[in-house]
Structures are given as structure tokens and as C-alpha cells.
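The complex appears here minus one protein chain, its other protein chains still in place.
A and B are the chain letters, set down in written order, and residue numbers restart from 1 in every chain.
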Amino acid sequence: MAQQILTFLPEFLLLAVLPIMFLVQRFRSSATPKTYFTLSRYFLLASLVFTIVMYQYSGYPEYYENSLYTSLFKVIIYLLAWLWFALSCKWFLVEDRSSLGFYALCLVSLAAMSVMISSLNLGVMAIAWLVISLSNYFLLRLGLEHEENGFVEKSYLISILFFGFVFVAGCVLLWQSCGSLSYGNVQLSLQHQGADNLQAMFGVGLVLAVMLFSLSLAPFHFWYLDVIKTAILPVSGWITLIPIFAYFASLVDLIVNMFWSVYPQFQVALIAFALLSMLIGAVGVNGEDNLRRYFGFSTVFHMGFLLISLISFSANSVFSSFVYLLVYVLSMSGVYTSLLGIKSKGIYQEDLPSISGLSKLKPYIAAALLLFMVSLIGSPPMLGFLGKLSVINNLVLEQNYILVAAVLGSLILISNGYLRLVKAMYFEPGSNTFDRTDKGIYIFMFANLVVVVVSLLHPRLLMNDFEKMLITVF
Amino acid sequence: MIESLSLLSVIIFLPFVGMLFALSSKSDESIGNHNAFNVAVFTVCANLVLIMRIFYNLDISKSGLQLVERFNWLENPNIDIILGADVFSVIIIMAVHLAFIIGLYGIKRQPRQKPLVVFGLLFLSLITGFFLAGDIFSFYIFFEAMLFPLFMLIGIYGNIRRDGAIYRFFLYNFLGAAVLFLAVIILYNHQEGKLAISHFSNIKIDSKIEYFMLTSIFISFLSRIPIWPFHYWISSISSSIRNPLVFIITNILPLTGIYGFMRFLPNGMDMLSIFYISALEIIAVITMVFIALIGFTNRDAQYKFFSYITVYYIMYLLALLNHDSFTEINIAFSCFSYLIVIAALEFLSDYLYFEQEEKGLNPDGILCSVPRISFVYSFFILAAVGLPVSSLFVNNFLIVSNLMSKNLNIGLLVVVSQTLVSGALLKNLYRLKDRSRLNQDKPCIGDIRRKTYGFLIVIMLILLMSSFKPLWFLEM
Partner (left out) sequence: MISNIFALLLGSGLASMIFFRERYSRFLSLLLLVLGGALLFNFYENWQFGTSHRNIFHIFEYEKLSLEINLSSTPAIYALVFPFFGMGVLSLYNTLTSVQEEQRGRLSGLIMLDLAFLILLSCSANLLIILGCSALIGVVGLFVINNFESKKTYIFYNLTSDMALFTAFSIVYTARQSVDLSALNQYAVSGSEPLLVGILILLSIAIKSGLFMFHNQIFCYRHLSFNRMIFLNYCVAPAASLILLSKMSSVFANLDTCRLLIYGLAGLSILYGFLGALVYDNIKEKALSLNVLLWGFIYGYVISSPNISVVSLSWLVLLFYLLNWWLQLVIRSFSDEIYISKMGGTWQRLILLQLMGAVLVFGILQRLCVMADTTQDGQVWLWVLSGSILIVVPYLFVQIFYGENHCDERVWAFLQNPKFHSWFPFFVICGLILFHCGYYSWSLGVAVLFMLGLSWLNPLRFVADIYEKDEVQLAEFFERMYEYIIVAPINILGRILWLTVDFLLIERTIINSFSNLTEFLIRVSKTIHTPRALAYILMTAFGLLMLFFLVQVQS
């Protein structure tokens, strides 16, 4: 029993900090954004330690199981959350706003992600998903200054409710046709029934649609673009960088351990979603002037790329797409760190023309952003190349040459879009003035670059152990 | 001791380290403080010394890559980075360094040197790596990576037509890099592991894959060479860039395509390769004559340079298609002088351009009042034309002879094109020397300084030495 309870200790710790935060807010008059960050940081650290310690323990094998695979994702999520918490703290300090809501909601979301990654039951997963989505919704509500926020807030809420309903409907259909929501049982049932059971197929389709929605794959990407544009910068960064790992881990787990027998019927559809995402993402990056949406489109593209890489769901493809995801997140975290350092007259700059000539006034930020952009393009010698190499190599191994051509074509298109940012920063004369950037931003940027460089020079550090951990999902 | 230092890696990383120093240097150009420039000159000179040292370590009589260095980089996919050098690659690296240093002198009095030096040194580091790449992966990595600094240089130092130029540059080169990437991956998987470039020309693969792979590889290399329809990006950059270092770097880039052909051309030609090569020859010859004709008629001096550069690159390409080791080494010797000559000409041409812009003069007759620049400019033009003042004279003779031995018509067309572009260069020279059109009421341009003159005289001596003995420095 103790062991069963201890299995949930990481999630418990993440949630345990919430009452403490409320108490602090209630009784400590001088609470600053840093106070909540400090609290979150320690509990997050503790949660991380326990996740590592109990990487193999499973309290309720029917519903929840830890493995090397789940622990890998959780550790990465916690580390990234820790990084983002630190950076967000700078934002809250500069803006002089309370960070309680942000940290509290993020911790709830983290706990839900942890559950979602380890879940072995579709019902548990649906609940965790709903918690994450609602957390995101409430996070969105933290910044309601913009005019269009009302529309975005409502449409996002309706979207998550709709897809929540879709998820539940999917669960119900699967329950009816398989008699259970446990991964193992559903898999056995689907194996037995095959693709003939339309009800089950419909259920699988609905569940997958929710996953595609969560990963902001086109055409379910609307919410993402609007949310990251409207939300405050820490929330945009959070939604871009963190939940993606949880969704990725869950999608792989779902398909490999639950829908594998009917997956061939869905493969073409997933390819279509991936290609559409890549096209819409690449075109969007070429045409968008708002920096948040610009990087939002970029995410849509990379999610498509990720799905293409993942499409065979073999050990190799999971590994290559994981590498790609990691590289993408590292680059994107660098991008968001840079965005935190670009401020003019107290306002964070969000438009492409506003950062014209950045290289002359903020050479280090511009240089860092440039390197991250090159990495996102996947051009050697930056880390992004590793991701691209990994994905294309996998597609070639599977002899998917048409997909390879589509991927390379869209890569060229999005590269053209990325170069717009480079052009604005380096080639165009600037008229804007920029505020002094916090040293902490530079330190984070530098640390991020160090990680990128080390990963580039010694990719084995990044890859070898991860590969062993990832294959435990099978 | 020197051997244990892994000289090849050192000459790749030295410019990179120089770049970091240049990046961190404080340059106040308003008071003539050229820290970044000095760092670059020091770095390139130091690298030149090391390159000479590599020459001494090379066994010139041996073929294949020597001084091989190997690093295990990735395990899944299993990729080793191999570096190696042969006479061809080291001569080219040396020429690139010399051309670079000429370009550096060309930017000495220009504002905003720092980004130029930083990206320039990065390019130098990457192109050195490219010529030393011993396996297909490192070859590809350097092949694509060098585009990034060049893109930045064109973007930062391009003129009003820059947007179009960088768009074309991007479109052609990234497309080329993408297809090479694909070919490399296919090849890698087909060969189940590490593949040294030297083994490439001997591999046997089934015709379907070969068809696809050769197409990809050929397209990627052609995208770098100013051959129809890929020539447009270089021509638009050449006519929109007025910065000697950027121009030189841009025009060194086609050499990477030529080098690629040299390394990747199949050894035993099967029907497929022969078909490709015949098609390529036809396109190359048409492009060459076509660009030579335009260069002859176009009044823009930069376009004339471009046409000259193009004709030579295409000549090298056509010669390489014959797959003859004797021709390859001739191309290396010829390239040695060729790169220096185009760098020097661009340096002088830009000097004249900025002087005439500053003083609001026509180019007609501006050389009449500046004896130093007139002398060196004339010398380099005569060297470019192929007079016996550089290795271009003998080596081009041998290259053209080789072409004629395979196909007389192609050889004759090469000579016709060379005549046209030489005529174009001479036409431009005499336009600059036309005293009758000199406006006597306007001030004259300033001559180059004694130091620069001395530097160019040294370059001229290097060229002259190369005409007598291409590897003269080995006997010093």
C-alpha cells in the first residue's frame, strides 16, 4: 500500500505546493513573483528526484505504470519546466505581476501530464488531458489585456470542451466495443476484431483526433495560434515547450500499446495531417508578421514533421522523432528566451518589423536567435541537423521517398520563412530602440547554446541512453 | 609533434577560433581601429603557414587521401567524421586562403568590418573543412554549412537588389543542398555504414537507386556551378555585390561544385553515367558560350568578371568529366592562379568603383592618372587572359588539350568562349584606360597606397612563380 502511495509522490508533491502557495499569499504580505518561483522550484526538484528514484514502480498497473520510457519524458518535462519557471519569473518581476496563478496552474498541469504519460487506461488519460487543457485555459485567462482575448478565450474553451466531448465519446465507443478502457484489453480486443468493427474504429479515430488537436496539427491548429498570440509570454512559452512531450509520449504509447492492430488503417490519415501541417506551417511562417504566431506556425510545421517521422511507429522512428522533438524544443526554448530579452520602452516586441536592425543594438540576442533559427531550419552544423538527419534517415530506411521529397520541399519553404526573421534582424535598418536586457536572460541563452553545442559535438551523450530508454515502450 | 596535433583539424578550427576572437573584439572604425581585421589577417596568415606545413607532410607522388584523421561522431546512425588531404585539396585551400587575404585587404577601408570578418572567417573554416572532408557525411555537412555565412554576407553587404539576390541564392543553393542530403542518406543506408569519399566512385549499386542518386548529386553540384539554369543566382549576386570579400567568397562557391564532381564522378562509366555526362556536356557548353556572349556585350564590369569566372568554371567542369588524374592536378594548379587573379581583380575593381563613386567620376579613363593601380590591374588582366605570367598559361593549355582529345568541338568552343571573355576583360581594361574620354575638369582618383601596392606586387610574384613551377614553394 505504501508503495502504491509512494508511486504518486511526484504528482502529490507537485500538487502539495499549491496550498502552501495560497497560504503564503494569504499570510505573507511581501510575496513577490520570486517567492512562488522558489516554492515551485523546490517542489519541482523534489518531484524530479522522486520520479527518478521510482522510475520502475507501478502503484496501480491497471491504470498507471512507470517505466524508463515514462520517466524519461517526465524528467525532460520537469527540467524544461524548471527552466521555464526561472525565465518566467524574470517576466513577472519586470511586469510586476503576481505569479501565483501561473505557477499554480503550471504545477497542476505538470501533475496531469505526469499522470497522462504513465496512464494505462484511456479514462485516466482523458481526465488528465482535460486537466491539462483546462489549466491551459486558465493560464490563458491570466492575460486578458488584448481586445480579441474574449473571442480567443471563448473559442478555446469551446474547443477543449468539444474535443473533451470527442475524447469521452471515443472512450465510450471503445468501452462498448472492447468492454474496457485499459490499454492491454483494448489492444487484445482490437486485435481480435480487426478493422471490421466500425464502432471501435470510430472510437480510435476520435481518440486520435484529440491527440492531433493537442499536438496542434493542422487543421486542428487554430486554437494554438490564437492562444499563444493572446496569452502572456510565459504562458505562450509554456504551452509551446512543455505539454508537447506529454502528448508525444501518450500518442506513442496509445498507438504502440493500444491501437497497433488497427493503426495501418489510420496511417494514411496521419500522413495527410502531417503533410497538411507542414504545408500550413511553412506557408504561415512565410506570411506572418506577429512573432508569436510566426513561431506558432513554426510549431505547427514541426509537429507535422514529427508526425511524419513517427509515422511507422517503429523503434527507429520513435527514436528519430524523439531526437527531433528534443532538438526542436531546445531551439524553441532558445527562441522564447530571446523573445524575453527583446523589449522596447517596457513593451515586449511581438512584430517582425519591430525587431528590424536588432543585430546592431542587441548583437548577442540577435546572434543567439540566428543560431536557433539555423537550428530550426535543420542546417548543419547546428543541432537541428541532427534532428533532420534522424528523421530523413528513418524515412529513407522505410523507403518512403515521396514523403522524403515532401519533407525536403516543405523544409525549403519554411527555411525561406525563417530567413525573413534573419533578414529583419540583420539586413534591414532599424528604427526601434531596445531596453536593457536582464543578465539572467543572457545566462539562460548562453546555457542553452552550451547544451546545443555539447549535444552537437557529442551527440552520443544525447542519443545512446535515450534510445535504450525509449524502446521500453514497446 | 606537429603530426600529433592533427593539422587538418587545426586548419579547420583556426579560422573558427579567429572568428570567435573577431566576434569578441571591440572595433571603433571611426578612429581606425581595425581589431577584427587584424585578427582575420593574423588568422589567415597563421593558417597559411600550417597549410605549407601540410604540404611538407604530404607525399606528392601518392594518390588518395593522406594525413587521415577520424572521429566517431554518431552511433545511430553510425557516422564517422573523416578528414584527409591530397595535393588537389591542399592547393585549392591555399588558393582560397590567398584569395581571402586579398579580399580582406579590399575591405580594409570599408565600414562595418566586423560582421564581414566574422562571417568570412566562418566561411573560410567551413570551406577548408569541405575540401578536407574524407567521408560523405562530413562532405555534406560542410557543403551545406558554408551557405549560412555566405547568406549572411550577401544579405548584410548586398545593395538595393539584395532581396532578389538572396532569394535566388537561397532557392538554388538550399535546393541543391537538400537533394545532396537525400543522396547522401540513401548512399549511407545502401552502403550500410561509413563511406569514404575516395570509395564513392567505385561503389556498385542497382540502377534504380543509381539513377536517383546520381541525379540528386549532379543537381546539387550543378546548383553551385553557374551552369544553365543555375547560373542566375551567381550572376545576380555578382552584379549586386560591391564588396570584394563577399564577391570573392561568392565566386569561390562554384569551386565546391567542381570539387564535388571531381570526388563523386563514377570511375567506371556505365551507360547511365555516360548519358548524364553527355547531357551535362551539352548544357555546359551552351551555357558557356551563352554567358561568354553576354559578358562580351554587357557593359557592366561585374558581369564581365562573372562571365569570365563562369567560362573558367565550366571549362574545369568539362575537363573533370573526362576523369583523368593528370587533368585533375592541372585544374588544381590552374585554379590556384585563377582564384588569386579573380580575387585581385575584384579587389582592384572595387577600389576603382568606390573611388569613382566618391568623386562622382565616370569609369572611362580613370586608370590614366594612377600608375600603380594601372600597372597591377593590367598585369592581373593579362594573367587572367592567359598570358604566360601565371600557371593559367600552361595548365589551361593542358586542360584544353585534354578536352580536345575527347571532343574537338567542345575544345574549340571552350577556346572561343575564352577568347570572348578575355576580350570582354580587355575591353573593360581599355575603357578604364581611355584617356580620350577622361573628364579633365574633374578630380582624379587616388592611387593605391604603397603598402597595398607592395602587397599586390608580392601576389604578382607568387603568380609569376606559379607559371614556372606550380609547387615552387616546396623547394624553398
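The rule we apply is simple: a residue touches a chain if its C-beta (ideal position, glycine included) is under 8 Å from a C-beta of that chain, and two chains touch if they have at least 3 such contacts.
Every value quoted in this text rests on a predicted model; they were computed, and no experiment measured them.
Asks: Quick one: which of A:12, A:60, A:222 or A:442 touches the chain that's been left out?
Replies: Of the candidates A:12, A:60, A:222 or A:442, A:222 is in touch with the missing chain.
Asks: Pick out which of B:232, B:354 or B:453 touches the chain that's been left out of the picture.
Replies: Of these options, the touching residue for the absent chain is B:232.
Asks: Could you tell me which of A:25, A:38, A:98 or A:155 touches the chain that is not displayed?
Replies: A:155
Asks: Out of B:55, B:167, B:212 or B:354, which touches the unshown chain?
Replies: Checking each option in B:55, B:167, B:212 or B:354, the one touching the absent chain turns out to be B:167.
Asks: Touching the hidden chain in the full complex, which residues of chain B are there? Just list them.
Replies: Its contact residues with the unshown chain are 167-168, 171, 228-229, 232, 235, 290, 293-298, 326, 382, 385-388, 393-394, 397-398, 400-402, 404-405, 408, 411-412, 415, 418-420, 422-423, 426-427, 430, 433-436, 468-470.
Asks: Please output the residues of chain A touching the missing chain, sorted low to high.
Replies: Here the touching residues of chain A are 148, 151-152, 155, 158-159, 162, 195, 201-202, 205, 208-209, 212-213, 218-220, 222-223, 225-226, 264-269, 272-273, 279-280, 283-284, 286-287, 413, 416.
Simple rule for what comes next: only the chains that are shown with their structure count from here on.
Asks: Starting from the mean Cα coordinates of chain A and chain B, work out the distance between those two points in Å.
Replies: 44
Asks: Under the stated contact criterion, what part of chain B meets chain A in this complex?
Replies: 73-77, 115, 126, 140-142, 144-145, 147-148, 151-152, 155-156, 158, 162-163, 166-167, 170-171, 174-175, 177-179, 181-182, 185-186, 188-189, 212
Asks: Under the definition above, what is the set of chain A residues touching chain B in their complex?
Replies: So the residues of chain A in touch with chain B come to 319, 359, 370, 374, 379-381, 385-386, 388-390, 392-393, 396-397, 401, 404, 408, 411-412, 415-416, 419, 422-423, 426-427, 459-460, 463-464, 467.
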